[in-house]
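Missing here is one protein chain; the remaining ones are kept as they sit in the complex.
Now for chain A:
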Amino acid sequence: MSLQACDLGVKGRLEELTLALNLGEITAICGPNGAGKSTLLSCLAGLLKADTGHVALDGEWLGRLRPQERARALGYLPQSPEVAWDVSVEVLISLGRLPWRGAPATEAQAAIDAAIAAMDLEDFRHRPVSQLSGGERARALMARVLATRPGWLLADEPLANLDLGHAAALVHRFREQAAAGRGVVLVLHDLSMAMNHADRVVVLDRGRLAADGPPVQALSEDVIARVWGCPARWLGEPGARALSVG
């Protein structure tokens, strides 16, 4: 199930962007504020119609897919996701089954149970969302996406507002999902997270593709100086690098 962006353009936000994303790996989208990261993710999720170009899922243009088909293939977690009503964790996760209207109830329950297990939420199954900590809530929202059993996980800044421990735990869960064969695409602000945990990094600068490749290349000190406009140095060993700025 391939996901490709061809000559994607959104007026004032993205320019002629061509990308082919791969299943089984974590792709991080990085860039300074206003670079077009969230716009690109919205286009990839089929939520924003590009002015030029298109996004194709398995060669089929997203705009031509029925919304339900698209929803079954592409799981999307928005930035600062809201939960309007104080539902239980299980009910929240069951919302991920909405695109599977008409599927057998046993299949739905199995998908919900699997998502609860994958995000280690068994103890919180019946707890109202308002009584969860930030980290538990982030895991519950991720489980909601997993309950759809999509081929792709697209998350916009999923680690924002999480402390270090919870962020590391969530990244570990993303890694498990990629290892299970899903394509994982994350918009990340934290370059160290992208450097240490992504398989591939796409760097955007004012709507254009500035770099694309393994983290060591795409987030090299030269690229950071050029795109973010500040001198920076990577410290430490591969897989546990820290960024020193200034």
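Please note the rule applied: a residue touches a chain if its C-beta (ideal position, glycine included) is under 8 Å from a C-beta of that chain, and two chains touch if they have at least 3 such contacts; residues count from 1.
What we mean here is this: contacts and distances are computed from a predicted model.
Taking the options "ABC transporter permease", "Substrate-binding protein", "Na(+)/H(+) antiporter subunit C" or "Hydrogenase" in turn, only "ABC transporter permease" matches the UniProt protein name of the chain that is not displayed.
The chain omitted from view is touched by exactly one of A:6, A:23, A:91 or A:193, namely A:91. Listed residues A:6, A:23, A:83 or A:193: the one in touch with the omitted chain is A:83.
Across the entire complex, the residue among A:68, A:131 or A:244 in touch with the chain not shown is A:68.
Across the interface with the omitted chain, chain A contributes residues 42, 45-47, 66-68, 70-72, 74-78, 81-88, 91-92, 95-96, 98-99, 101, 144, 148.
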